[in-house]
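Below is a structure I'd like to ask you about.
Only one protein chain is missing; all other protein chains are in place.
We call the chains A, B and C, going by the order they appear; numbering starts again at 1 in every chain.
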Amino acid sequence: MDIAIEQSLTSMGDWQEDLYKDVHRHPELSMQEERTAGRIESELAQLGLETRRFGGTGVVAVIENGQGPTVLARADIDALPVTEDEIVDYRSETEGVMHACGHDFHLSALLGAVRALVENREDWSGTYVAVFQPGEEEADGALSMLRDGLAEAVPRPDVALGQHVMPGIAGQVAITDGPVLSQGDSVHVTLHGRGAHGSMPHLAVDPVVLASSIVLRLQQIVSREIPPGAFSVVTVGALNAGTKSNVIPATAELRLNLRHYDPDVRDEVIAALERIVRAECAASGCTREPEFEYYDQYPLTSNDPEQKQIVRAAFEEAFDDGQVITMAPATASEDFSHLPDAFGAPYVYWIVGGTDPDLYRRAQSDGTVASEVPANHQSAFVPELHPTLEAMTRAQVAAALAYLGDAASEHPGSGTPEQSSSDTSDRAAGAAARD
Amino acid sequence: MDIAIEQSLTSMGDWQEDLYKDVHRHPELSMQEERTAGRIESELAQLGLETRRFGGTGVVAVIENGQGPTVLARADIDALPVTEDEIVDYRSETEGVMHACGHDFHLSALLGAVRALVENREDWSGTYVAVFQPGEEEADGALSMLRDGLAEAVPRPDVALGQHVMPGIAGQVAITDGPVLSQGDSVHVTLHGRGAHGSMPHLAVDPVVLASSIVLRLQQIVSREIPPGAFSVVTVGALNAGTKSNVIPATAELRLNLRHYDPDVRDEVIAALERIVRAECAASGCTREPEFEYYDQYPLTSNDPEQKQIVRAAFEEAFDDGQVITMAPATASEDFSHLPDAFGAPYVYWIVGGTDPDLYRRAQSDGTVASEVPANHQSAFVPELHPTLEAMTRAQVAAALAYLGDAASEHPGSGTPEQSSSDTSDRAAGAAARD
Amino acid sequence: MDIAIEQSLTSMGDWQEDLYKDVHRHPELSMQEERTAGRIESELAQLGLETRRFGGTGVVAVIENGQGPTVLARADIDALPVTEDEIVDYRSETEGVMHACGHDFHLSALLGAVRALVENREDWSGTYVAVFQPGEEEADGALSMLRDGLAEAVPRPDVALGQHVMPGIAGQVAITDGPVLSQGDSVHVTLHGRGAHGSMPHLAVDPVVLASSIVLRLQQIVSREIPPGAFSVVTVGALNAGTKSNVIPATAELRLNLRHYDPDVRDEVIAALERIVRAECAASGCTREPEFEYYDQYPLTSNDPEQKQIVRAAFEEAFDDGQVITMAPATASEDFSHLPDAFGAPYVYWIVGGTDPDLYRRAQSDGTVASEVPANHQSAFVPELHPTLEAMTRAQVAAALAYLGDAASEHPGSGTPEQSSSDTSDRAAGAAARD
Partner (left out) sequence: MDIAIEQSLTSMGDWQEDLYKDVHRHPELSMQEERTAGRIESELAQLGLETRRFGGTGVVAVIENGQGPTVLARADIDALPVTEDEIVDYRSETEGVMHACGHDFHLSALLGAVRALVENREDWSGTYVAVFQPGEEEADGALSMLRDGLAEAVPRPDVALGQHVMPGIAGQVAITDGPVLSQGDSVHVTLHGRGAHGSMPHLAVDPVVLASSIVLRLQQIVSREIPPGAFSVVTVGALNAGTKSNVIPATAELRLNLRHYDPDVRDEVIAALERIVRAECAASGCTREPEFEYYDQYPLTSNDPEQKQIVRAAFEEAFDDGQVITMAPATASEDFSHLPDAFGAPYVYWIVGGTDPDLYRRAQSDGTVASEVPANHQSAFVPELHPTLEAMTRAQVAAALAYLGDAASEHPGSGTPEQSSSDTSDRAAGAAARD
C-alpha cells in the first residue's frame, strides 16, 4: 500500500483502541444499537462525512471520490445476550450483554478504513459506501436496511466486502472460494401438552418429557438421515418449559438453529424435523398440533471466485508472508449477502483470526482447539486486541484499494467507466487475465 | 348443627361470594400476598377480632370463648404463576397469576367459619385459632410463620384442621386415615455444559441434549427402580436452557418435584436421581459437576386416625347422606402439617370436591376424568363456586364444633372418663378433657 | 396333623431330595418336559396310582378315597432358558436351561404330598386330584391341559390349591386375600424399518435407533401416564435387531411383558403402548406399520377370601408360630387360575420362601433384598433345599387336609355329602360361621 496510507494506519492506533474499548464496554442487543450508532455517526461526522440511518440503527456513509468503481464495505454492530467472563479491564458494563461475536472489531476496523481512505483521498478514486449494519444476530438487520430503502439510496456497488473475527491466529486473514458461511435457519417450535399439578402426571401430557424425547430424536437427523459427511447442523439452542417444580407446564418451546451449504440437504432436514416433532407429539398423546415458526433465516455466503482472486492478491501484497491463508467454509451464518444480493453484486467475505498465537498453535498441536480456544458466542470470546484490530483495518483498506487504488485502474475490471458498467464475469475474466 | 349456626351459614352467601370473587380477581404469588392479607385483616376487624401478622403476610386471629379445647384451623392464601383460562367473569385481573390451586376457596371458607363462630358464641366454648397462611406453594409459608413466633404466640391446639378443594363432585367431602397428602421435595439441578456458537456444536458440551437425556433417564426411576406399585412421583416441572436459537448455552436448569408416602422409597429415588444426573454429565463429557439444591420440601400429611374418626362423624351429621366419602391418599403435598407438628398436636385434613357434578360423573363413567376434569394448577381449574364454597365453610364449622360445640362433651371419643381410658381415643379424649 | 402323616413327611426326606436334585439337574423347557413327566409318572406308579396325560406332558392322578370333597392340587413342572450359576453340586446338566423359577420344588412337594396322602388313606376321605402341569412359563400349559379334556375327565374340585417358591425366609408360608399374582400379558412387537449397508445410514430407516427410542418412550407409561402408585409393570424383556455390525437390519423385534392387578390400568397401558410404538415408527419415517402379537397371557390370580381363611387356619395349625405370614400381592403371574376357572371353582394360592434366612434378614435390615437375594428367573435362583422342600410339602398336605382330613368333616364347608354338592359361597358362608 501507499506510504501515506500506511502512515494513516499506523497513526490511528490510540484513537481506534479507545473507540473499540468504548464499544466493547457498551454492547447493545440487536436492533437496539442506539448508543453504538450514535458513536459511529459521531466518528464519521468528525471525518467530515454525512451519514444517513437505515433500519433504525443502521448507519451509512457514501464517500464519493471521483471516477471509478463503487465498493460497498459492511460491518455489523450488534451484541449478544451473553454475560462476559472477567478477562479484560474493558469488560462489558451492561450485565448480561456482551460483544461475544466480535462485531466491535468489525465496526472499529471499518471506521478505521474509512478514516484511512478519507485521509488519503489522493491515493484512490471511485466511491466507497461504508455500511454499519444493525441486527446481524437476529438475521433481520440487512433486510431492515433494505426495507428502509438502502438499495435505492446508494450507488450499485461493483463489489461488496465483509469480514468477521473468529478463532485463529490473531491477525491472520483466511479466505476461500465458494461457500464461506452457511445458510442458517432458526425455528421456534411450540409444543402443546396439557398442564397439571406436578403430583398428578397422569392428568397431564407432560411437555418436558415430550420436548426431551424430541431433542434426542432430532440428533438422528444428522447421525442417520443425511448422507455421512454432508454438512448439516441441527442445534436446539433453547429449550424452555415450566417455571415451578410442582406445576407440569402446558407447553414447551424449542428454538432450533439449522446450518447448511446445500439447499437439498436443508430441505431434507426441515422435512425430517417437522416429521419427528409431529410424530413425537402423537406419541405423547397431544391433542393439539405443534407449531413451527421460521425466523432469523440467513442466506448462504458464497464468495465470487473471481472477485475473491482479486481480493486475495491484494491481501498477499498488503500482509506479511504466511499471514494470508485458505480457509475451510465456516459453520457460522451471516446476513451480509442480502446486501450485495439486493444489488445483484458479487461479494467477497473473509475471516480474521483473533486468538493469542501461542495458545492457538499449542491447542492446534494438542488437538484441543475445540476446548481451549474461546469461540464466537462464548462468554470468553474476547479476541486479542492487537494485532487483530490492525489486521482487520488493513484488510478492509487493502480490499477496497484492490478496486479503487491507483494500481487498480491499470488492472482490468477495476473502474474505468466502461468497465464499471460491465457485468461481473467480465471483471472476473479480466482478473484472471492478470495471472 | 345448631339452628342459629345454620342460619349464619345460610345468610352469609352474598358476602362470602363477593369476598371470594374479589380474592380470585386479585391473586398474589407466594409470600407476596399483601392485598390478600389486608383483605383478610379487614374482614376479621369487621367481626371485632384482633389480628396479628406472622411471616410477613400470614394473618392469625385467636377467638377465645370460655373454657374448652383449642382448635387451630388453617387456610392457605397464595396463588400461582398460571394464566387463567377465560371461563368466568371474575377471572384473574393479574395477568399470569391465578388462584389455580383454590386457596381463594380455603380462605373464604375459613373467614366464613370464623364469622359463623363469632356470630354464635353461645353455641360453643373453647378457643378457635384461625390461621391464614401465606406461601404454601413454595413450602415455606408455615415455616415462616413458625420462625416468626407463631407457636409461642397462640395456645397449643388440641387438634389442627385443614382442607383443600380438588377435582371431585362439588360439595362432597372426602376424608381418610393415615396418609392424605404426600411428602414433597423440590430439587433444582444445574447442569454445567460448555456454551458455543450454535453452528459449532463440536466446541460445546451441549446442555440441552444433556438435560433431555437426563429427563428420559429419570423416567426409569419410577418405571424400573422402585418396586412396581410403590407410590413415587418424579416430575420435571421445569427445564430451562438457552434463550437464542444460535447460541448453545453453557448451562441447563431442571426443577424437579418428588412425592412419596414412604421415606425409604424417597431415599432410594433421591439416590437414583443424583446417580443418574452425575453419570449423564459424565456421558456428555462435562468438566464441572452438576449442582443439586433441595427446596420446597413438604412434610407428609397423615391424619391421626382417632381425630379423623371424630371429624368424620361430625361431617356425617352435618352433611346429607352420601356427601361424605372415603378418599384415597392424594398425590399432592401441603406444608400444613408443619403447624400441628410444631405443637406436637394431632391433625385432620380433608378434601372437598369442586367439579361440576354432571361433568364429573360423566367423566367418571367414561374414564375420562384425567382429560376432562380440570385439576389443581391447571389454567382451567376454577371450581364451581356453589356449593363448593358453602360445603367448605360448613366442613370447617362442623369440624370445629366436633370439639368446641355443646354436643362435643357428650360425643363419643371426646372425654367422658370411660372413653378416655379406651386405647384408641387417647388423644381425642385428652382434647375433650379440657372441657 | 395326624401323627402318622407327620411320620410320612419325616421319613420321605432322602427320597424327595433325590427326586428334587434329579429334576433340578435335568430341566426342560416349556411343553418339552418329556423326561420330567416320565419321572413323575414313574413316581406315581410306584405309589400304585394310575396316571393320565393331558396336553402332551401334563400328568394327572386322581386319588379317590371315599366320600368327601374334591381337592385339586397343581404343580407346574417346566424350566427356563437361563444358564445356571455354579452354586450347587446338583447344577443343571442341560447348558442354558435351568429350573430358575423353582418348579422343581413345586413338583417334588406335590409328589411328596401325594405320597403322604397315599400312605395315610385312613386319615382322610374324599378325592385328591394331583395335577402336574407343563408349560407355565409360556402361559399355555394349563390351557393345553384343558383343551385336551382335563375338565371333563376329573371330578369338579371344591377347591383348587397352588403354591410357589419365591424370595423370602426359607420355609415361611405367605398368604393373602384377593390379588396374589398379577394379570400378565406378553406382546411381540415387530418394527419394520429399512435395511442398508452399515456405512449408508441415509439409505436406511434404522430399526435399532427406532427400537431404542421406543424402549425409552415406553418407560413413560408407568412414570407419567398411569396414576402414581397404580400397579403396572411394562418390561421389555427382549430387544433383538441385527446380527452384523455393518448391516443395518430391516426389522427389530421387541418382546414385552405387562403385569397388572386392575384391568382398567391394563387397558390404558396397552392403548398407550400401541400409540407410542405407532408414533415412533412415524417419527422414524417407517413406511410399514408395526405389528403387535399378544401371547403368554396370564389370568389374574386372586384368592377366594373364604377358602383362604380355611387354608390359612390349617397352615397356622401345621406350622410353627411366626412361620405363616401375610403377603403383599406378588408381581409375578401364573396360569394356575385357568384350572379352577374352568370348573368355576374357588382357589387358594400361596408363597413359600426359599432364601437362606440369615441372608434374607440381613438383606432386609440393610434394605438390600433387591440386590442381594436371588429372585425367580435369575441365574442364581437356587432356593435353599431345606427346609423349603419340607415346608412346601407340608403346606400342600395341610391345605388338602383342611378339606379332606378327619377334622374337616366337623367343620362346615368341608365334605359332608350334602355340602360337597353345595356351591362355593355356601361353603364360604359356613367357614365364616365357625368364626
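We take it that a residue touches a chain if its C-beta (ideal position, glycine included) is under 8 Å from a C-beta of that chain, and two chains touch if they have at least 3 such contacts.
No experiment lies behind these values; they were computed from the predicted model shown.
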Candidates C:L239, C:A313, C:M327 or C:A342 - the one touching the absent chain: C:L239
Hidden-chain contact residue, picked from the options C:G38, C:G66, C:P81 or C:P263: C:P81
Options A:S144, A:Q220 or A:S337, residue touching the unrepresented chain: A:Q220
Options C:L49, C:A151 or C:A196, residue touching the unrepresented chain: C:A196
For chain A, the residues touching the chain missing from this view: 216, 218-224, 227-234, 259, 261, 264, 329, 331, 367
Touching residues (missing chain, whole complex) on chain C: 80-82, 101, 137, 182, 184, 186-188, 194-203, 206, 208-209, 211-216, 219, 233, 235-250, 252, 255-257, 259, 296, 330-333, 370-371, 375-379
Residue ranges of chain B at the interface with the undisplayed chain: 199-202, 204, 206, 209, 213, 216-217, 220, 223-228, 272, 275-276, 278-280, 282-285
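Basically, only the chains that are shown with their structure count from here on.
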Residue-number overlap at the chain B/chain C interface, same or different (half cut): same
Euclidean distance of C-alpha centroids - chain A vs chain C, Å: 69
Chain B and chain C, separation of their C-alpha mean positions in angstrom: 44
Where chain C touches two or more other chains at once, by residue number: 216, 220, 223-224, 227-228
